[in-house]
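A selection of the complex's chains, in situ.
Labels run A and B following the written order; every chain starts at residue 1.
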Amino acid sequence: MKMVMAVIKPPKLDDVRAALAELGVTGMTISAVQGHGRQKGQTEIYRGAEYDINFVPKVKVEAVVEDDRVSAVVDAITQAANTGKIGDGKIFVMAVEQSVRIRTGETDAAAL
Amino acid sequence: MKLSPTWRCGLLKAVLASVTLVSAAPSAFAQDAPAGVTPETAFIFNTLLFLIGGFLVMWMAAGFAMLEAGLVRSKNVAMQCTKNIGLYSIAGLMYWAVGYSLMYTGVDGGYMGTFAPYGFDSIGVLSPGDSATAEQTAAAAAASKGLLDTGYSTASDWFFQMVFVATAASIVSGTVAERVKIWAFFIFVIVLAGFIYPIAGSWKWGAGWLDAMGFQDFAGSTIVHSVGGWAALTGAIIIGARRGKYVNGKVMPMVASNIPLATLGTFILWLGWFGFNGASQLAAGSLTDVTAVSNIFANTNLAAAGGVVASLVLMQIIYGKVDVTMALNGALAGLVAITAEPLQPSPALSILIGAIGGAIVVFTVPLLDKLKIDDVVGAVPVHLFAGIFGTMVVPLSNSDASFGVQLTGVVAYGLFAIVTSAALWLILKFTIGVRVTEEEEEMGLDLADIGVEAYPEFGSGSQRIG
């Protein structure tokens, strides 16, 4: 199994979710994160003093999938989250050694 | 120079007017001095009524600000706060500069007043001091006498009328929230407060043609709320819906960011409405007038309560859950509905009128969504639809009103407000633009135009770390 971790633009979450659903991937965990990269944060002025907002709001999607689905999942996310503008985000894939479904104790593929 | 509004140029006239206009009569004891109220005492009561009513209605500006700040998404909250404090300020300045004159001077049964300059009553003239010359003393006596005949101080009346125009402007800001450009909106407010509303007001309250016809609108269900509502509706259509609100024929709710704030705003508005309706009796210097004010307080409260209960019950029945934002809208719709005639209805009728107002909201909020008209805070159902309803049922309790004349008024105000505000929104659209860019809308107006987030430490969209 692999953990596919994607950092995307928040308004794209719904498209990504839908794209994964089409592949039959419905299990995922989402979190609100802040990104730093080529896309710069804003420079704002508060009461006359400039300040940089160094981070940009992003959404992190983590989905653990079976090995043979990884490339489809990566492609689906790449497509769905793409706006062509800087800051679209990244996808990282990492190995998962073990999975457990807490409710049933099922493991590995059955747990996803 | 003191403006002596021709429509009420003396206590006597005022009193007579009130008999016909609002069926409130002079003190039964006016002739009976020791038992009654002296003219100067009545003057003070009348003036205090305007001042107290006025500060209550001024407080409604905070109510609209909180209601709207609570109902928009958090990325647009600081913008909504800015618009509200800005519009209240601009409306007051414009109403001082042109509106008050345009509404009240020289209307004489016509379609608008004049730009005649006016001033508040001069304390220096009224009270020339110890070392006054004989001329000054005589002038003071004459000025005091004249003022006494008017029945209230000019500035108190101005203050009370001024806060009403701010209400009309607030209605607009809620509907077009989250996408209108701030300066386009402020220009709209300049014209609305300086010209559109005062001209509309002059037709009835300035003793213009609709007043001559016998149109009845006690505290402004039509003049304030519907006019504001039409301006809002026109704006919503011309500016268009928020991006992502209507997708493939589906309504995508954009949920309120802060419910207790919206609740607070509603309670503020409810409180302010006692001033809005109560002080629209325009006099408190007699047993009858202050009794009328009391009845208005009671009816106003009962109508709002009816609106809340009706919307709670209907929501439970229809949807199985009691969406609090509908209950808040229901309270306001009840208040708007009773505003056209808060004095004459019995308490039971007041409750009924308010309850129907609440029902109107429950049924028309989804209707607007079906028409893809994106009214962020529900101001059109609350102020326009309930306002029309309230105006049309005045004849049920006020024998001076007729359905035909009420309908004439509703249609006339509708046409006028639609045409003027559509023209204005379109001019703005094709000049400076009325709508922020897609990118700004997505980022939120707070970061785009205010430079400050409403809640920089909370939430996903605006969370700042470290």
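Descriptive notes on the structure:
Operating definition for what follows: a residue touches a chain if its C-beta (ideal position, glycine included) is under 8 Å from a C-beta of that chain, and two chains touch if they have at least 3 such contacts.
If you're wondering where the values come from, they're calculated on a predicted model, not measured in any experiment.
Counting every protein chain in the structure file, not just the single copies shown, gives the formula A x3, B x3.
Heads up, the rule we're going with is that only the chains that are shown with their structure count from here on.
Inter-chain centre distance (chain A to chain B, centres taken as mean C-alpha positions): 48 Å. The touching residues of chain B, counted against chain A in their complex, run 244, 442, 447, 451-452, 460-465. Those residues of chain A that touch chain B in the complex are listed here as 10-11, 32, 34, 42, 44-46, 53, 55, 57, 59.
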